[in-house]
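Here's a structure for you.
Every protein chain except one is present and positioned as in the full complex.
By written order: A, B and C. Residues from 1 in each chain.
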Amino acid sequence: MADGTIGVGMLGYAFMGKAHSRAFREAAALHPPVVPRLVSISGRTAEKVEAARVEHGWAEATTDWREQVADERIGLFDNGGPNDLHAEPTIAAARAGKHVFCEKPLGRTAAESLEIWRAAAEAGIVHMCGFNYRFVPAVRLAREILEAGDLGELFHFRARYLQSWGVDAPPSWRFDRAAAGSGALGDLGAHIVDLGRYLIGEPVAVSAVVKTFVDGHEVDDTFAATVEFESGVVGTLEASRLATGRINHNTFEVNGSRGALSFDVERLNELQVAEGKWFRRVLVTEPEHPFMRFWWPPGHIVGWGDTFTHEIHHLLEAIAGEHDVAPHGATFEDGYRCAEVCDAIVRSAESGRRETIEYRERSE
Amino acid sequence: MADGTIGVGMLGYAFMGKAHSRAFREAAALHPPVVPRLVSISGRTAEKVEAARVEHGWAEATTDWREQVADERIGLFDNGGPNDLHAEPTIAAARAGKHVFCEKPLGRTAAESLEIWRAAAEAGIVHMCGFNYRFVPAVRLAREILEAGDLGELFHFRARYLQSWGVDAPPSWRFDRAAAGSGALGDLGAHIVDLGRYLIGEPVAVSAVVKTFVDGHEVDDTFAATVEFESGVVGTLEASRLATGRINHNTFEVNGSRGALSFDVERLNELQVAEGKWFRRVLVTEPEHPFMRFWWPPGHIVGWGDTFTHEIHHLLEAIAGEHDVAPHGATFEDGYRCAEVCDAIVRSAESGRRETIEYRERSE
Amino acid sequence: MADGTIGVGMLGYAFMGKAHSRAFREAAALHPPVVPRLVSISGRTAEKVEAARVEHGWAEATTDWREQVADERIGLFDNGGPNDLHAEPTIAAARAGKHVFCEKPLGRTAAESLEIWRAAAEAGIVHMCGFNYRFVPAVRLAREILEAGDLGELFHFRARYLQSWGVDAPPSWRFDRAAAGSGALGDLGAHIVDLGRYLIGEPVAVSAVVKTFVDGHEVDDTFAATVEFESGVVGTLEASRLATGRINHNTFEVNGSRGALSFDVERLNELQVAEGKWFRRVLVTEPEHPFMRFWWPPGHIVGWGDTFTHEIHHLLEAIAGEHDVAPHGATFEDGYRCAEVCDAIVRSAESGRRETIEYRERSE
Partner (left out) sequence: MADGTIGVGMLGYAFMGKAHSRAFREAAALHPPVVPRLVSISGRTAEKVEAARVEHGWAEATTDWREQVADERIGLFDNGGPNDLHAEPTIAAARAGKHVFCEKPLGRTAAESLEIWRAAAEAGIVHMCGFNYRFVPAVRLAREILEAGDLGELFHFRARYLQSWGVDAPPSWRFDRAAAGSGALGDLGAHIVDLGRYLIGEPVAVSAVVKTFVDGHEVDDTFAATVEFESGVVGTLEASRLATGRINHNTFEVNGSRGALSFDVERLNELQVAEGKWFRRVLVTEPEHPFMRFWWPPGHIVGWGDTFTHEIHHLLEAIAGEHDVAPHGATFEDGYRCAEVCDAIVRSAESGRRETIEYRERSE
């Protein structure tokens, strides 16, 4: 970093590998305080990782992430691999003194997530968990409105993340318990739990039903939960991979005594804002709106991929010391706390009880 | 009824009294097999009931519903009074051999509802509970699509009934436990529970949180619940009187293996139908659509009040023996079963457990 | 009227006959200052008019509207017949001293409309032309917002009335030049011209294209026009019976220096209002909203048929001397002025020129 750059090593080359690669390239073009260099990409299969290297513009490819952990040129380790490869490489990289960026869910369980967080915190490096929806301009705007207290006393948070591809999906690690840990819960539910935490605060209790409909799936296809927050806000959380008619319907609503917010990722440039009785459709592309300094005149929308650009730019600023990852980025602590909520959802589904959520401290 | 007419006596003159009065008048103009005559209206306060008599076109007014029960001119007793006046007058009228129409919720509890149902069933008269949303053309169309099996195996039902007037409402019997029994649960929640039963089948378990936010309210302002149906369908039920930004947002979504449905009462002439991947916005005003034989050429929408016209026309056909009230109208059995679900929601909120729902038989 | 009632004679028993009959019944129930009595209905075919009499609740039926004109019991003549039966009966009724209500378009041409207006005005009776969309609550609210000057200097008015039934319609008088005068222009276009006049002011010039696509149709299937108003506002007017995907898409938008309005009849309880940068979706069902004194608590929508109830209630108030028909109802002068705009559209389509519109006075 003496030269204002940082070497990046990335694990994973599928969906997230593609999204992260593009985001490093794009974030670099936005003149961050530390400029990423794409040193190496790793993955299990030599042929595929080499193809990904070429496709996504990395200098080198390897089938052994340990080489990346040992590589002195690498200052930032980006883990976009499958869920069962989150803990070991991320912890190893952190212990090797590298900054770490890990996709969500952080671990497959709260226990695993706690271990990752603690290792990263002890290592003293910068850590960020990949909750990219915090970097949607409309979501950041929602947070600003909530922080300003414009909605008065908050009553409700309800969120749904509905997709439908699970109805006739081919086999994948995503349906395998050992590899994925969970299904819709970790894949989709983790996102809305994190948004709830980002926007409202800490969940303290959930009651849930979790269900697998499709033969051959080892993990949940869907869950539904009631949720109570520390502040008294109540609502629901739902996710499904079987919600036909919905493609990527990640949506939330907040109602307070003086107004309300409503959002849907399929229209990610829009935020419905009620300050007073009626919802206004705000197109979050005005110059004063979050992240718009990077983009275009009003009305020219950004895409889903651009949320990763914002996220990685934010991480690079944190690495440069311009601000902390938190509160606008999710740290590994956020990744762990999210996992506690997901675990409580599973426990409640099994026990048939409302489960309270206890968060452990870093150094308990 | 020898002359093809039936005398009607109505209890109540507020919101429901107005809606029912208009619906009797309008249904009469649709040439039902039995034509209603508006014999008398009753209510507690002499002055107000006389004003309502004039306003809504009833022949006589009385402050004593017992007079109506004893009135031989009256063949149909319509109970649109407050919830604590549902049981006694409705049972008395049924026992006097009158057909009975009672607004929802049938009773304030499942026990009270069961008592009303049993009395009506024993009396052998026609009974209907006022779940008017079954008579929205789009809801009937949804039922037809589901009955035809067009959506394949059903996975999800999620419904919300969100209003916001509770945030700054003046005092009312609706916030009083003795008079209302419950708040958002009986007022709004009962409607979506009934829609769930009409469209999907019997709920068998719920986990819920129920909450009162506003000082001075004795009843719930809101509840949220997960729900499991006998058929395996899972989802959520939510209602609130504090959901700012929402006025009368009574909405449901069904997802099955081959398609989905989505509906909102604020746009009650529209049904979103996905047969295949994409939602189509169907304007439920085509000649072949339910109830449209009563109305206009395509695209000329009906109003909320017209659902009562459909409902009362349906009741009059049932009284004439053309069909049973069920399955398209809600009987008192439906009113009772809905109350069991509502009671289970309250129990679950108190116990912190998933509560299973047991339905009692008429003659246990 | 000595007894506070007025006898009504109606010509026509098709779509408009049904809508008007219901509206008289419903308006009567709203306690207007003069209560309508449905004296007689007339139509060409004895069998059909008798069936309509029974269906719509009229006391007598006749095949000769002249009997109605001569009937002393009738104080209000309502002409809902085909366009070629607007002039003669309406004029005769007015000259016989009856108040007259005539469906739109007033005449088939401006000349015919002018003749009707002049006859009615000379007779000194109350006259109203059936532009029922002025009686949509959201349209009246739009007028109130515009009158208050909330949108600043007005720039644009653009309106479309799009339907699709003409693509495969069976033969009808509506496609016949002699009977209908015009097609989409008089049927649909007249409505949006009237809305433009009601909301913005007088059109002074149009440039248009008018077209018949379907073999066998004698009248226009569609037209499109640019329009300039006296105040300087510019925009477009379009109507079509061949606009697939659209059922009853009667929509307008107004843009001014400080805000904008947008409306669609398919969602007739909603008005999009931008006071400032963003559109708010206003559900026009609040107690303070136009006509809502007749209806329900917020969020419970009215239907298309109810606009006729508002319209006839307004007419009855005018007959009772409580206010003039104008400005909120359309007089025959409005019917005539609308026809001048429609004629100019036809002239422009034929001449290929921008046609200026000259309005004649009543007593020129």
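Note that in this section a contact is a pair of C-beta atoms (placed from the backbone, for glycine too) under 8 Å apart; a residue touches a chain by one contact, two chains touch by 3 or more.
Remember, it's a predicted structure, so these values are computed and weren't measured experimentally.
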Residue touching the undisplayed chain, where the options are A:D78, A:E103, A:E238 or A:D306: A:D306
Identified contact with the non-displayed chain, of A:G124, A:P171, A:G216 or A:P297: A:P297
Hidden partner chain, touching residue among C:T5, C:T45, C:S172 or C:S257: C:S257
Touching residues on chain B - with respect to the absent chain: 273, 278-283
Hidden partner interface residues of chain C, rising order: 151, 153, 155-156, 158, 160, 162, 164, 167, 205, 207-209, 211, 213, 221-222, 224-228, 232, 234-236, 238, 240, 242-247, 253, 255-262, 272, 274, 277-279, 348, 352-354
Footprint left on chain A by the chain that the document does not show: 15, 18-19, 22, 25-26, 29, 31, 55-57, 163, 165, 247-249, 265-269, 283, 285, 295-306
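To be clear about the criterion, only the chains that are shown with their structure count from here on.
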Angle (degrees, nearest 5) of the CA superposition of chain A onto chain B: 180
Approximate Å spacing (C-alpha centroids) for the pair chain A, chain C: 55
Centroid distance [mean C-alpha coordinates] between chain B and chain A, Å: 42
Multi-chain contact sites of chain C, meaning residues that touch two or more partners: 283
